[in-house]
Structure formats: structure tokens, C-alpha cells
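Yeah, one chain of the complex is gone here, protein chain that is, but the others are all in their spots.
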Amino acid sequence: MTRLRNIAIALAAPLLAIVFSLAVTSLVIQISGGSASDFISILFSWPADRLLVNIANQTSLIYLSALAAAVGFRMNLFNIGVEGQYRMAAYAGALFAGAAFLPGALNVIGALLVAVAVGAAWAGIAGLLRVTRGVSEVISTIMLNAIAITITGYLINTYGIKAGDSRRTEAIPESSQVPGWQPFDKAAGEVWTLGLLAVIAGVSFWLVLNKTRFGFDLRATGQSESAAIASGVNSKKMTMVTLLISGGIAGLIWMPSLFGSAHYYGTTFQAGLGFTGIAVALLGRNRALPIAFAALLFAYLNEQSNRLTIEAGISVEVIQITQGIIVLAVVIAYELVRRYRLRAEEREVAQAPRPGATTEEVSA
Amino acid sequence: MTTSAVELRGIEKRFPGVIANHDVNLQIAPGTVHALVGENGAGKSTLMKILYGVQKPDAGTITINGETVEFSTPSDAIAQGIGMVFQHFMLADNLTVLENVVLGAEKLHGTGAKARAEVRAISDRFGFGLDPDVLVESLGVAARQRLEILKVLYRGAKIIILDEPTAVLVPQEVDALFANLNGLKEQGHTLLFISHKLDEVLAVADAITVMRRGTTVGDPDPSSVTKRQLAELMVGTELPSPATDESTVTDVVQLSVEQLTMIDEFGRTILDGIDLQIHRGEVVGIAGVEGNGQTELVEGILAMRPTQGTVRLGGDDMSGWATRKRRAAGVGYIPEDRHRHGLLLDSPLWENRILGHAYEEVAVKRGWINRGGARQDSERIVDQYDVRTPGIDTMARALSGGNQQKFIVGRELSGEPSLLIAAHPTRGVDVGAQAAIWDQIKEARRAGLAVLLISADLDELIGLSDRIEVILRGRLVGTFDPRTVTPQDLGEAMTGGQEEA
Amino acid sequence: MSTVVPEATMPPPPSTPTAAAGRSYRWLLLVLGFLALVSSVRVVSGANEIDSVGTIQAALIATCPILLAALGGVWAERAGIVNIGLEGQMILGTWGAAYFTYYYGPWVGLIGAALLGAVGGILHAIATVTFGVDHIVSGVALNIIGAGAVAFLAEAYFRDLDGGGIKQLTGLETPPKVDIPWLGEAASDLADKHWFMISDFAALIAALTNSISIMVYIVAGLVFFTAWVLWKTTFGLRLRSCGENPQAAETLGVNVYLFKYVAVIVSGVFAGLGGYMLVLVSSSGFVTGQTGGRGYIGLAAMIFGNWRPFGAAGAATMFGYTDAMQLRNADAVHALLLLVAALLLIFTVLRLRKGDRKNAVLFAAVGVAFLAWFLLSDEVPREFAGMTPYVATLLVLALGTQRLRMPAADGKPYRKGEAG
Partner (left out) sequence: GSDDDSDGGDDNNAGSGGNALDCSAADGDGPKVGIAYDVGGQGDKSFNDAAAVGVKKAVDDLGATCTEAEATDGEAESAREDRLRQLADGGHNPILAVGFLYSEAVNKVAPDYPDISFDVVDGFDPDDEANDNVAYLGFAEEQGSFLVGVAAATKSEAGNVGFVGGVNSDLIKKFEAGFTAGAKAVNPDIEIQVKYLQESDPKGFNDPAAGKATATGMYDQGADIVYHASGGSGAGVFQAAVEAGDGKWAIGVDSDQWQTASETEQAHILTSMLKRVDVAAFDAISAVDKGEPLVSYQVYDLKVDGVGYSTSGGFVDDITGDIDGYADQIKSGEITVPTAP
């Protein structure tokens, strides 16, 4: 009974938060002379087939990014550097796949490994600085993001292949391109096969964090570093490993897109996913399944918002307001629920028979 | 009859599901030392917080010097001349002594030279020996305790509440504190203090009030009541004592520490060539004023901090081992600060069963969490150690301190450890739980467990140990036989009196 | 009357604050020494640009927005609230600055920027103080909201203005500049002589007296103001106590919520002013998204500056200086290599004298590497010059001994009535 009620509350909280944020956004639109009803009706109309495909694809990228951030958050590490890590990894992976050292599927696997390694290595710099020199990962990852965009920019500008007035890496050979799944007609596009990486990463994330000793140690360190150290966790090693994992996952972020449709690193590279991931991870409270919902929500809002200018003349930026408020409102709602639950739990503890001051005895 | 300094009538305070205070009546005469006693969770702290304005009562009246008052924040209470020293220190480590004192009372003497002079003056008047300009983090517990009192005096408090001020002090420090309190009383202050140590209560109190299950149950006369009667009033049963059973010491050395030395990051020597041996079936107690290296000794043995020297467990040289390997080799650890080192407060009990025991099959199998095993064993601990909790899915935070402690003891004694490091195993827990914990330790010792016991409670130390070592400034400075030693002797050795003699 | 039990505790850590007079004397020496070093490097490398009047002015102007964000961070975090939302508050400030300056001039614009920043601060305070939301979550959300709101507001309100567009508003009136005629000229002349030490000092004076925005002085004033308020006033003591131990503060009658609110709002105001600097001093126009991560850099400067106003000022200056340098002159970046090498070798000696061989070796190795780089090359490739500020920050952090100490209760949830 209480379980059911708890589940109901847990679901109601984010829903209310979404409603609230849409209300605020509508208000902003209305005040600045737009039409809130258009906004709402566009947002809630059923997406076209191709949008459904895009939502699925974007969800996988956002989800990977959020997982990368969440791994760090679970142990109290604030890896702001996912952005730089996946950029470096995307470039390296594309370069490797384009060079086609290996045939077919092997090339794909090789490129994935390269991407993971490069992402991990870039995060590893922050890890190394923190572990050996005590440099806060907040600072180092901010700096590394800026350095990453300069380095990849330099490399692509210097060694990239000219395409019009832009540059790109060598396209990956046809044999290594990964065909997707086409749920609707051809024009609606394909769901990227490597989007499964997100599923695999999500399941692994859940499995490793909740079912293994390593995951336990990681969570313990996040909850209470002092208790974890007393329990035998080597917190420096843990910091290093966690940042490597975080960077490794970050390395995968753009891979579904690379092998599924982009085929090279160039103008089609999608920047900014690293920052989206942080928000999504926080929205999903750093847990595998809730993050999936959060990623879906963000992907949905992003894709639907594309129609705002065309159909209602509303600036697309407005969707950011919605997303930001959702993050804030959801955590506030959860916080209220948490307090409610805590009190309920204390009540339960108090009602357990104890020789101290229990309700019945005193009032008797 | 003069008007009471404090008069509480019909105070009631409810927390979700718990009635912490109910029908509480209390009268305190001005210029007296009034003691408040009662078991854990009896509602003493809650009552004091109400009197100090931290919490609001649900019912009842507070009368100060004949005037009925209502407090909504501590400032209101301070304005009425009330000061409070809390059960746990309320100090900001990164601020100076002066800043900690003047905080909130800046109007009195400002924050500068005048305030500094005033702090010095009070410190000198009571012999506190506090330098206004040092950071609080560099102070030991006794100095912190005095600083807490100084804070109260600085505000010109006439009514001073002290919630378990002696829990962390050694006898000499306690004596000094009481001398201070007497001085205050002579100057017309009214003192209200809480303690679990009934000897102290009988020694200094002019009046006593006993609380039980949230309400006041009597005001025995300190000049006639005995300790035993007092205990009976408090808990309804007789007071247990940690009497040592017959010796079970074997001649097999279980823990052997040789020349253990620890240098901290500032280059100071924290531990200085410690040599220590504990046999199977032996309890070795470490006595010392807090801050003399006992915490670091434990952390050194557990490799939580780097040391030089050798540590052997049974036949194995553990010196190069990391914490996890040492614990896996059979070292149980009851930490002195259960919240910092013993529990994941926001995880359920069954997950806390795994903490520090990830090498045991019941908790982890081949790298995978053994959920079923951990849950089952948690149930066992809850049953066997009488942990009062609705279930093993309850968050550790929701348990009372005593029950948290019982769970930790149960956990650390499972998996048949060969060495138990127990730091203050009964600090702050109620009398019943205390007795249970002592029994468990004694039983394990009979089965051959070697125990390193650290405690600030000298009675506990004397009652449980087979041998007592005194630690002073990072060195072991004396060995005592608990059958012959008195707390006074120990106290003297702990403060360096022996050394000079 | 009573016996004082001998304290058996450890000797206090070596850093007990003493002798303020001796400290300021040491500071003077340090500044002079640094000046001499920079001057030597200038003379040896011939790169007069490394401390020319223009470079110093550009460095000051690049520093100010970051420094304001960092100061904002100091305010919030000293009261125990982590403020990742500085970037968002700064963005809000850019819009406020542009909007109010357009209609009412730069002084009202200043208030407008502060106001918009304050709105961001209030949001953060409501979330973190009233609702106890995780500070990072709230800050991240704030950054998203700030960016979105400003893009949207610019489009809605700047589109039809003179000099306006959906993403910009240019040609705004700027706050006045400071000019001290004869001193400025004299100092400039002296600076142009390129004499050892004297010209370098003159350049500094000239930079401050030749048409430099009054905002630079105001920002410098705010650094002192922050230090004074937080460390010398009752208000500051109470505010800091909320970041160190709010429960203790509560039991002494401090209204912790109030102080946290004030601190976070002031934090927002400072970040908003950072936005103002960007719009009206660093240039004279608003462009959507022009903060470009400076709020985050400010956050980093605050941490790097050990949660202290002058520390933050030092960190922000280092960043601003290297950034201005790389934007102005790639040759001077090359001369920086020599400066870095010299600094490292000096630190090597200092470390050796302290008996810290491990760090000394590290410093010596890196120092020699930089020296070699300087000697063996003619320039830093212009493609990499842009990384200078970021790499310099990492380098300083990696080589500096890290004794950073954040306020003890920073980022921790606090609720009233739970003390004791």
C-alpha cells in the first residue's frame, strides 16, 4: 500500500515539474508577444515519423553523455569535461575508422576502442592532476575542454580533407559503415544500430554500480569518502578509475552517429552534448533508468522545438528555458518527496517497539 | 522562597511519531548547579534545546526569573541571559577563537581589540588558557570545551546549560571543569548540566532531576540518594558494570606492532616508535587524552594513513598491505566516529552490512554483490544484537545512535575476525546497549579474539581490558594492570604526571 | 582557582596568522621581485609587449569580468552555497546591461545588470536555501535557463532597436574613462624608454592613468570591498560562519537563511556586473552568448584563489593577462616561455632550500624544458597561442603546492532547527 503510494508520488513529482515548467515557459512566451497555445499544441502534437527516428537517435547520444557525467557524480567527481573528452574521442575514432587499417566490422570495433581510449585518456589527465597534484577536477576539466576544441580544430584544419570551405576526416569505408534499422519509409531515416551502445552502457552502468563490489566501492566513496577509506577503498585509485570510465563512456557518445550516418568528423559533428549530458544526468538523479527517461525527454523537446519557428514563429531558444526549469522543478519536487519520505521513515522507526519514549507508552 | 531562575511547566514536544517531551516540569533555583539525568533518548537534549530556543515546544510554558517567555530563536534565549554548551561541539574550525566567541555577539564589544581583551580577561579569570587568535582547528577537545563555555560567559549568560560536557574529558579535565563551574556558581550563575556519569552528578549537583521516557520522573536529593537508586530511577533496572571475567589470554601473539611511526603532512611526528603486542584472547586498552595519537594508531594499523614500522597479524607481515587487504585478513574495526567512518548514512542497513566486508562471501561473491547473503546476515545481526529498526531496508540515518552502534558491532564481529579494533565502542549509547556490547566483546574474546580497545571512559577501559597501555604525545608511556590501577592513576599518567615523577 | 590541564594536543599547524605588518612588507618585496623578473625577461627577450601599457590595459580589461564572477563565487561559497550558476547569472547580466544602458545610460545599465544577476541569484537561493536542492543541480539548471532566457529576451526586445538585432545590440554608451593627463603622459613617456624596472613600473602607472575605464577601478574597489566586508565586519563574520558551521552560527543567534540569501544574491549581482563589463567595457555591444564560458573560468579562478578575494584576483589576473597576451601578440607569448622558465627555476631553488627534493626536481625539469623550448624556437605556433591561458592555468595548478581549503560546510545542505 505505502509502496504503491510511494511509486505514485515518485511519478507525480516529475510530471508536476514538467507541467510547471511548461506553464512558466508559456507565460514567458505570452508576455513577450508570442502565442502560448501554439507552443503547447506544437510540443504535444504527435511527432512525425522522422522525428520519432531522430528522437530515438538523439536519446542514445544524450544518454551516453549523461552516463559519462553520472559515473563521476556518483562518486562526487564533477567531470565538466565530457564535452572535451567526446570531442577528442570523436575525432580520433573517425580518423582511425577513416584510415581503415582493419577490414569491415573489425574496423568498427577498433575505432570504438580508440574512441574509448582517447576519451579515457583525456579524462585521465584530469584524474592524474587530481590524484598526484590535488588539482580540482572542476578546474582542470574546464581548461581541458578549451584545449580539446583548439587541438581538434588545429588537427582538422591542418590535416583534414577539404570539403567545400570546410574540412573533414577521411570517410569510413562502406564496409565499415553500420547500417541502421529503418522503421518507417526511407525518408524518415534510420535508427542507428550503434545506438545499442547506449543500451549496453546503461545496463552495464546499472550492473556495475549496483551489483559489483567495484560499484559498491564507487557509490560508497561518493556517499562518504571517509567511510569508504575506512572500509578499505583506495580513494585515489578510485578517483582515477572513475574518471577513466567516465571519459571512456564519453568517448562513445558520438560513435552511433559517426557509423550510422555522418561517416566522418566534420561539419556534421554535434557539439554541446557534454553539457546537455550533465543536466540530463542530474535530472535523472544519476541513476541508469531515470536518466534514460530524462534523455528521452530532452531529445523529445529538442526535436519538437524545431517546428516552433516554422509553425508559430516562436524562437527555438525558448525550449532551453523549459529544459532548465524542468531540471530545477524536478529536483525541487524530489526534494519535497524525499523530506516527506524521510519523515515517514522516522515515523516507522519510532513506531517500532523500543523501551524509550514511544507514542503509546507515553500517552498511556 | 526566591523565584526560580528557570521554571518549565508542562512542556511537550512531538516529533513525527515520537513524543520526545511530555508533561515536563522543572524548577531550578538561582545560583545552583542542577543536574539532569536520564537514559539515551529520554528527551534531555530536546528539553534543553527548547529552553535555548532552538526548537519550539508544542505545549507548556517557560518562565525565566519569574517572567514567562517565548523563544523562537536562540537569540531570544540569549537575550534572557541563557547560554548553552551543546552535546556536540558547535565551533567553526576555520575561524579563530576570537571569531568563534564574538560571532552573534558583536554588539557587546565589537570584533576587534576590545573584544580580544575581553576574551583574554575571561580566559584569565577562569584559567582557560585560550589564545584569541589561534584557529580552533588547532585546539584539543578540552580546550574546545572551555571555549564553548567561554562563548557562553562572553555573552554574560547567567543561566548556563551544559549538555554532556564531560563525555570526552579525562578525570583531571573533568575536575578542572567542575572547579570552573563552582567558580561560576559562586559568582551567581545558575548551571544546568546533563551527564550519564552518575559519580560526577552526585559530586557536584545541588539538585537533580531525572527524566525517563520523555518526562520528568523525580527530583532526588543529591545528598542522600545513592548511585544505585539514581540508576533505578533512570532506567528502572540495576546499573551494569563492565567487570572483567577470568583471563582468557593465550600466549599466541595475534597483533604485533613494531616501531610504528607516523609523520604528518606538516612534518610533525604523530606516532613515535610504538611497540605493541596483543595475544589471542586478550583485550589491550589504550588510555590517553584525546589527540595524543590513539586515532592515528588505529588508522596506522589499518593503513588508512601512511606509517613506518612493521605490523604483523598472526604470522603475516602486513606492513606493505593496503587497508582492504588488512581488513580481509581478519581485522574488525569499530570506528570512533560511526557517522564518518562506520556507516553509509543514506544507504539501507543491508548495504551497510557490506561496507568494509566486501571480502566476505556473505557480502560479495567473486566480485558480485551477494544481495541475498548480505540481507540474510543483516537480519541475523538485527536479531542477535537487538538492533531496533523496522527492517533492513531502513536507511542507517534513521536509526538512533545506539542502534547504529549495535549494528556496527554486530557487523564487525561477524566473519570471525582475529583482531578487533574497537574505538569508543559504547560512546553515547544507552545503558542497555552498553551492557550488550560489552557482553559481545567479552564473548568474542573468550573465543580467542584479540582486541585493541580505545576508550575515554576509564571505567570501561579498566573493566574490559587485560592490560592497559597509556599513550601520550604519540608514545606509549606506561603499562598498567587493570586489576590494580585506579582511574586517578591512569588520569595522571595520561596527562604526563607520571612522566615527570 | 582552577588547574589548567596541560594540553596534550599536537602543536598547531605552522600557519597561525600573525604579524600583519611583516606580511605586507613581504608582499612589497614579492611584488618588487616579480617586477624585476618580468623586466629582466623583457630585456633579455626583447619582447617589450609583455608589459607594455596596452598589454596591461588589455589584461586588466580581460581580467575584470572573470574576476567579478570569481568574487561572486567567493561571496556565495563563503556562505556555504556552491554557485556553478555564475555563467548563467553573468549571461543575464549581459542582457540587463544592454537593455538598461540603451534606454537609460550606462549608470542605470550598471544597476540593470546587477538586477538581472540578482534575479539569477534569487533563483539559486530559493532552490538551494529554501528547498535544499543540490547546489550543482541548481547551478546547472540556472546556466541553461540563463542562456535560454537571454537568447529569447534579446530576440524579443532588441530586434527593432537602433543598432539592435535579434542577437545583438551595439553602439551602446559606455561608462566614463579615467584620464590623469600629466601623470599619464609622463608615465607613458617613461614606459616607452624601456628602461629596466623603471619603465615597467611606469607602464603600470600609465595603464592606470591613460583612458582606462572607470569600471576597472570599481572592480578593484570591489575586491577590497569584498575582503573588507567578509573579513573585517560583523556581517562578514556571520556570513562566513554560515559557510563554516551553520549549525553553530544558528545556536549563536545568526539567521543563517538570511545570510545565505544575501550572499547568493550578492553573488548573482557580482556575476551580473561581470556581464556588464563584457558588454560595456570589454567592447561596447551585446551579443547573445558572449560570456563564452567566462563564468566557469571565474569559478575556476575562485577555487584556484582559495576562496579568497585577493587569491581570486590573482588567479583571474593570471588568466586575463595570458588571454590578453595571446590575443594581442603571438611573439610575446614566446617571451612568456622564458618567464615561466625563470619562475620555475626560482621555485626550484626555494623548494631545495626547504628540503623538498621531489618538487624541486619536478620544477627544475619542467623549467629546463621551458627554457629549451624558448631557446630552440622563434615563436609559439599561432594556432596554439589560443590555448595559453588554459595551459598556463593547468601548469600553475599542477606545479603549485595545493593547500586549498574550501569553507567547511560549502555545498552541504542546511536546515534550521537541526542544530545540537
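Each chain carries a letter (A, B and C) given by its place in the written order, and its residues are counted from 1.
As a convention for this text, a residue touches a chain if its C-beta (ideal position, glycine included) is under 8 Å from a C-beta of that chain, and two chains touch if they have at least 3 such contacts.
These numbers were taken from a predicted model, which means no experiment stands behind them.
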Problem - Among the chains presented, those that the missing one touches - result: A, C
Handout entry: Those residues of chain A which, in the complete complex, touch the missing chain
Key = 50-51, 53-54, 57-58, 61, 146, 149-154, 156-157, 162-167, 186-187, 189, 257, 261-262, 267-268, 270-273, 302-303, 305-307, 309-310, 313, 315-317
Problem - Interface with the unshown chain - residue positions in chain C - result: 49, 52, 54-55, 58, 61-62, 65, 155, 159-160, 162-168, 170-171, 211, 278, 282-285, 287-290, 292-293, 323-324, 327-330, 382-383, 386
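We take it that only the chains that are shown with their structure count from here on.
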Fill in the blank from the handout: Chain-touch separation of chain A and chain C, in steps, is 1
Fill in the blank from the handout: Distance between the CA centroids of chain A and chain C (whole Å) is 30
Problem - For chain B, residues contacting two or more additional chains - result: none
Exercise for the section: Could you list the positions in chain C whose residues touch two or more of the other chains? Expected result: none
Handout entry: chain A residues within the chain C interface of the complex
Key = 28, 32-33, 78, 80, 129, 133-136, 138-140, 142-144, 146-147, 150-151, 153-154, 157-158, 278-279, 282, 315, 317-325, 327-328, 331-332, 335-336, 339
Fill in the blank from the handout: The answer for chain B against chain A in the complex is residues 15-20, 22, 39-43, 213-215, 302, 304, 322-328, 333, 335, 340-347, 351, 354-358, 364, 367-369, 371, 388-390, 394-395, 398-400, 430, 432
Practice task
In the complex, go through chain C and note every residue touching chain A.
Solution key: 123, 127, 131-134, 136-138, 140-149, 151-153, 155-157, 166, 293, 296-297, 299-300, 303-304, 383-384, 386-387, 390-391, 393-394, 397-399, 402, 404
